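I'd like to ask you about the structure that follows.
Moving on to chain A:
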Amino acid sequence: MVGPIYIIAIALGTAFSLGFFKKANSNFSFAFMLFAMAFMTFISGQWLYAFLTQQQETIQIFTAGFKPPFSISLQMGLHESVFLSLINIIGLLAAIYLYDQLREKGVQMMMIFVLLFMGLNVVIMTRDIFNLFVFLEIASIATAGLIILDKSINATSAGFKYIIATAIISGILLIGIIAIYYFAGSLFINDIIKLNLIYVKGGAVAVFLVLIAIILELKPFPANGWALDVYEAAHPGIGAVISAASASAGIFVLAKILPIVGDPGYYIIGLIGIITFLGSNLLGLKQDKANRLLGYSSIGQIGLLLTIIGLTPYLGDKTLFIAFGVLISHALAKAGLFWLAGIINSEQIKGWAAIRRNPHLLVLMGTFIFALVGFPPFPSFFAKWELIMQLANNDKILWLALILIGSFIEGIYLFRWFGYAIKGENEDLPEFKIQWNKIIPVIVSALGLYAIGYYYSTLTGLAANLNYIPLLFIIFLYAIDFLPVYIKNTISIAGIGYYLYITFPDLEEFRLIFALIFLVGGIIILLAGYAKKGRRSGFYPLVMMMFAGLIGLIEANTTLEFFFAWEIMTIGSYFLIIRGKKSMTHALSYMLFSVGGAYLILAGFGLAHIGQSSYSLDILANVQSYAPIIFTLLAIGFMTKTASIGLHIWLPGAHAEAESDVSPMVSAILLKAGVFGLIVLMLKMGAQSFGSFDIYYALAWIGAITAVMGNMMAAFQEDAKRLLAYSSIGFLGYALFGLALMSHLGWLAAVSLSVVHFMFKTLLFLAIGGVVMRVKTKEMYKMGGLIKKMPFTFISVLMGIIVIAGVPPLTGFGGKWILYNAVLEKGWFLPAGAIFFAGIIAFLYCFRLIHAIFLGQLKDEHREVKEAPFWMLLPQYIILAVIMLFSAIPNSLLKPIGEAIMPYFSEGALEWQGNLAISNFGYWNGELIMYIVGGIFVVVFGWLWFMNRNAQEVKQFNIGYSAERPSLPETTHFAYNFFAPYKKALGFLVSPIISDFWEAVSEGIHAIADKIRRIYDGNAQTYVLHIIAFIVIFYLIAFGGSYGI
Partner candidate 1 sequence: MVKNSLIFIVLIGFAVLLADLFVGFNGNTDLNTLANHYAVSGPEEVGSANLVTAVVVTYRGLDTLGEVTILFLAAAIVSFLLKVEAGASRNRKLRSTSEILDTASKILVPVIFLFGIYVFINGHLSPGGGFQGGAIIASGLVLMLLAQPAKEVGHKLITLVESISGISFVLIGVAGVLFAAGFLDNKLLSLGKFGTIFSAGVIPVIYIFVGLKVGAELSGIITNLQENQNEA
Partner candidate 2 sequence: MINLIIAIVIGVLILIMAIIAVHHKNIVVGIIAAGVVSLFASILYLLLAAPDVAMTEAAIGSGLSTVIFFYVLNKIKRQNG
């Protein structure tokens, strides 16, 4: 094998030889430099390979032919080789990326570039503390050189700040090193470690200085203004190098000198880490310049890494796994984003809207963003999982909470940025050029993230069962994205069908019920996809991603699998939602509630894992401590998906703005994931209370209030799809209420209502979607009289609202009947009153839906409107058929559900006599009711039809104006603000208190961020003052008057 020392020789030789070449040979010089970078990568990669596969032993390289401590020695081991490979690969890619710049700027820049990487390589390998100083200095000077690549005034002044700051830091490092030499009599790190200098008077301060200087090189908050300016001013290609390669080396150095400090150092590092993680991400919120935003995020990630290192005593042998997972995701994703920034070339994050000119770039950007936030299947996901599990296991709840908060804040600005890229309103999308040399590094780092993510999942025994088959299917769909829509639609349906076919035998009880909702429901809704023309680019991979997540939830046996699937589902649904019109803000709030909810779930799983070695979901059944807290965390997490009151503000917009066949998916199907989660949770954990306070009683109230508020807001909507969205919120309130009753009937009601909700919501969203598609508006008062033009749609809507309203004869009645029985049985009359009230309000909006859209006068502009396309109607009528079946033979639906509930709640089950359901409070015969109501309907309908001959036709707006014409004719339309009287009475209930609350929270945080970031006043002196003050403050914290850190 080629010795590591040749990395130095090759790099220096190349840098020194480059002086021979003149500008004319710039292509040759570039090739020469690239060769050197490639060779360095080769050497480190070769060692990595040897360490991974051939049980290669760690080797020491002695320079000058003497053993340490007399001479400088280098070390090459597994960890060194991993970091060297990572850094050198990034270097190689960065060099390719900077092809134009390096060639244009001449050989000096190439020299500097190679020497930077030489410096970083030696910094990693060296075991001599002064040698470390020298090569750190090489790295920082080379960085200072690269910063001024374009010689602009901003770059130069940023470079100046950088030099001043790093020079001061290295001066302090030097003082520390010489003092260590004084106390230890050696510069060889292994010797120094043995001496336990922190117990020597003065030695502790020396060690502290070295430690703090290395930490300062990593740009901790708030002593990092210089670094942010550099990120902002430097060429993005250079930003990538600093953020990915230099920071990785810095982390390695910290880990290298940490043994010198010993255990007391962890505390300081952890403290600095968490401050940096929180502070930097907080300030990132106010940032609207892309490169600087990346800077904040980079520093935040480094803060997280510092925190992880600081928590080593609690993470034990998992530390490396966790830290490296975070680091590699950060390095590759951040480098990728910086490189993308160089391609897009937009200073403001809003300008990134341009990226959607090329959907593949969008996919790459998404990969990086999701990898940074810690979504599967990236290494950061597994690292974060392991981190939370270990922290919970060691009862480090505060740390756990802070880390999740920091990650959440980072998620906010990253997803806001991503939202701008996908959907930001930007009239002129500037052109950008994609050059091969710029795109290759981006692609390589994205692929690297996936590959390492997969490798990472195999490293942990837990991940062995993760189901990657659906994910492969998604990749396949992405690959065939160029095909027309009907082919992809067929393939998708076939895929879901086949998956259901192979998993069906293993499913039972609730899993079976929900699998049927998810998958059969998915197939039915997908049928509507045939109505679309063209390619529908990018749609199918996303739909499949959501379904992959949903089925993953069903199949999950361990908490990790469950969480993995939950996150996959979130990604897919996020993209589906953001595909809609004007959906940027809704998708963002959906994502934020999802991420927040996911973190609560993660924390809950972590706490549940305390004291248990298994990761099976069954651990929830015998949690050792914090049971009510775990229950609450998980319940709130799941309720973000069911959109319970308080957590619902993402839903209306998201559902209303989505495409016509996406609305039913996210409404009828996705919300059930939350219900499924709640069911799993409640079954495993059973009754929970804080002291004497029953959590389920609170849940019942939440359900009841959600039902009332959801229905009430639905009643006051003008927008038909929004109305349906609010109605979903209300309906899931019933479901939550039913579950909270924790009785056979309650659950029977909840589950059957969930099934019913799936059916009528699919029906209505598809029907209304068809209407909206034809009349091109969602405002109900702009419609009317469509019954003549769209009779088939009218029938579905009619049936749908009968189900919603819960009136006989259709199946919605059955659900409500059971629910009321369950309430009576339980005796929670107060929330039950609210539930009854909600039921009444449901009539209001149901009426509205049918009345405003289909009855009344047909508008002039709608004379030519046609019936909805066949493929939109087909799924509606399939569902109608099922509704009829369930309504006529209620036990076809209720019996299987009852059997699923039986093992858990056997008391108070319904008694079935044929089609007659008997409870303690009464009986209900679905079939009979069907006949009776059907009979009444036929009679009334016949009579009306007979009377219709006498109907008089009038012109629209035939209500006469007195002298003047109103400025907005619509407002005089009878359907506008239809329930104004009720609104006057009850409007105060629907004033947007909750959105106002969340808005105030958000604005408050942003205002704080804006205040704090003023400390970065752009003055190099301020930055140096921050550095010195940082040292002094942490010196005081560390020593606090006594010796020993």
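Selection rule, in plain terms: all candidates are chains of the complex that A comes from, given by their letters.
Note that in this section contacts are C-beta pairs under 8 Å (C-beta built on N, C-alpha and C of every residue); 3 or more make two chains touch, one makes a residue touch a chain; residues count from 1.
Because the structure is a prediction, the values reported are computed rather than measured.
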Of the listed candidates 1 or 2, the one touching chain A in this complex | 1
Which of the residues in chain A come into contact with candidate 1 in the complex?
-> 3, 5-6, 8-9, 12-13, 15-17, 19-20, 61-66, 69-72, 105-106, 108-109, 111-112, 115, 118-119, 122, 126, 128, 130-131, 134-135, 137-138, 141-142, 144-145, 148, 151, 156, 175, 179, 182, 185-187, 201-202, 205-206, 209, 1025, 1028-1029, 1031-1032, 1035-1036, 1039
